[in-house]
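Missing here is one protein chain; the remaining ones are kept as they sit in the complex.
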């Protein structure tokens, strides 16, 4: 299904970094959901990241709603969102278009598209294509909010610096909402910013890990095989450029635990079935158990660095040396979190629509 | 799409642990591929695990090919595979059917299926349902082998004991093929077995990590968004019960690396574009770059332990105490590796069919 | 998606006419629906047709439910149905296996499967593969019945003989339920049987048209584009071998009508919005309007005739002469109607699950 994802709610992405426009079609959203254009704009703003540690390419990224919204509410028909591209510095790329930037998709794009790909700024592979995901995600986040479901992501670690763990999830998620740098501990936040600035000054880049919490998900959502909550979320999350690992609950931390340490015992609490611990991250057998969904993503350091690198000219099939120009981020982890929230919201809306029917989200 | 996965090659799973039969339909496989029933049988055998550290439920698991194979070769039409269930000890389950086994799917199955689920032995959620995946995977593994593509998985760690890292991949994959305990280092293997036996004696269980290598994959396979190689593989892998984390290449190890350390520089080698390191696990921008695909899975400890656990009776909505009976594994990691190989093979066949057309695999 | 159809309820078909077994996997059916094995058996019986005008190949066609049903009710997990093949006269086919039977799929199967297809009895293209569709359809028909939705099909015309038009739909659908020859007018029924017998005696075959009515469908089901009710039903119906035309409501009869004659005026009736006429067959803009769904299918004459025919040997690439042996039907229209009912029921269940969620059908 190439650039379309989802079963009952689908997202179809389009666009190239330096083409006319980028955008998406979000289909299957229930009718009657309020669309908050200010919230969309604020999410777009968050995706741009803090000035000091982000790319100087800073377009207006005005989201134009082409369809599917009427008198401020969703109609139930496809919602097409478009963002015009503005400040392309395409010239930055043409000189080096046949040099494969290490850990970028230039070479694989060439293999797949036989040289017809729009190479400028990474083309269809650019992180810029996450902008429409954020716009669509904003609609989904608001719809989930109405149903009492909230999503929040913080930088759990970056440059060897760890944030504090999630505590009261409702409070932490609220806290994260307006943070430019999504780190719960102020000291860790300052240290991470400083580390990213150092990397920037060195012409280098940093990665990290993001941890996401979702509260308010009803039980019984997801499928036992294939379309498990883990399977669907990871499928979507691995689309985000730079994400190279996804784990749920304890994740890789399970490896050294015994069953007696790792199992989440059930108990009755406030009249509801709950677990005492939540090592499984809210999912048993691929299906939500009513506890918070918790997962983490590994984010690799931005591959665009300003140090000289060895590479190849894939047209000439010979070794080459590359000095990257253009505008790039020393880290994208603080920008990626809003993409993670967005992709999570879209995927959860789809899982919920599959479970409860098309209209549920709008009821 | 519930119990069906894949775009051009699809697998549809069915069955309950203690029902009449379990099986699958594998569709989209090219015509003309030899089907080696002995290899299928040997893979089924591997899934059962070593005697000393596996469940005493040891059915014959004879795979019956109902369709799609004629005169020893695939016909191109759906391949239905069936395994009759034989030695069900269903009585082990009926007494405790309303008690949610911690970290199992009993409670979520109840939430989703409103009490109509076949609770016996985990029903449709049972690890037993991976048997048809292994049978289907055996057909795909052989088809890949013909195209020079090989898949191998070892236990990278278990109980705090680490195997040696992959070295010469072709040799290591060959080595793993006939191992009952898929550990490359003999000493680590003995220690892991001993640790699992100890856990068994304590009525406890262990998890670990599996690392998989795929060699021979052509460049240019996968999609830039959503149906990335990482997205498709993780989607499928998270179906395997107990897998709670998937990472590609360095995965979570990227978090503390700088771009200059993590980037995979390209060079010309033997006339081909290759990378000097393979931190990205053979995938750039969601698409294969011709290097080996490398990924790891976190496997949680088997949730069925013989220690007494607190839980709830989800019908009566009250706290309860559970003592699990039945036949269970103190670890499934050595058994899971053949499931990982199988799921990987099925998914790669699908990605290849999408890239090169239906017939390619049989050519 | 090859041999799988549907969005939220899917059917996956497998099997060859002379292979080990044929069957299907029906997935997405709500939990808690009673499965009536006697009704399944009676539908299978109807598919076999009247003795005097049907093929002498008359297998027992016992449907074995492998999964997804527990204590007489659906569990919500995939329902696998299997029918063993029994009385294969495979020898009838081997002599002529490279001769393309006119209007059969032998040549196209060869083109698609490069000679690896199971040629015996038409293999995967055989009308016999509709048997699992009927078994799955029986489960869906019963589920629809519980929701007040009934489906019935009669032979509208055959050999130039017309049945009377549908009158009181509820009564006519009830009438058709137990008819071996699904013709509402007795005189027309006798004439059609006689015409089919004549064709049989001449070694020839007949086709006809089937008209189907569905009552009780709720309003608002279907999608405006692509997954319209017409699109989904026709997609499924054209799978039935021999169906070469599908029309809704007036269908091709619209061609010579004016808008003022053809439009279905609305009025309030019994407190509900209804149309005065139903020329649109219950569907406006691809979506049900609450009126009965009415459609007709054109069924071509069985291509297996006993008259000598010119053809080619597609392996030798030379002209040839063919005399068909084996057991064949002089008409399949009276047998096809139960397949039409079944395919309709499966498709409507899918459309309803998409509209109202997975559980609706079982509530």
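Each chain gets a letter, A, B and C, in the order it is written, and its residues are counted from 1.
One rule holds for everything that comes next: a contact is a pair of C-beta atoms (placed from the backbone, for glycine too) under 8 Å apart; a residue touches a chain by one contact, two chains touch by 3 or more.
In this text the structure is predicted, and so the values were computed from the model without any measurement.
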item: Omitted-chain contact residue, chosen from C:54, C:212 or C:228; value: C:228
item: Omitted-chain contact residue, chosen from A:13, A:233 or A:291; value: A:13
item: Footprint left on chain B by the chain that the document does not show; value: 7-8, 77, 224, 354-358, 360
item: Contact set of chain C toward the excluded chain (per top definition); value: 1-5, 7, 13, 100, 102-105, 107-109, 111-112, 124-125, 129, 157-160, 199, 204-209, 219-228, 230-232, 234-239, 241, 243-268, 271, 273, 275-276, 279-281, 283-290, 296, 298-305, 307, 309-312, 314, 317-319
item: Contacts of chain A with the absent chain, listed as residue ranges; value: 1-4, 8, 10, 12-16, 19-23, 25, 27-28, 31-32, 64-68, 70, 73-80, 82, 112-118, 123-124, 359, 362
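Here, only the chains that are shown with their structure count from here on.
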item: Same or different contact residues where chain C meets its copy chain B, judged by the half mark; value: same
item: Centroid distance [mean C-alpha coordinates] between chain C and chain A, Å; value: 45
item: Chain A and chain B, separation of their C-alpha mean positions in angstrom; value: 26
item: Shared interface positions of chain A, touching two or more other chains; value: 7, 224, 355
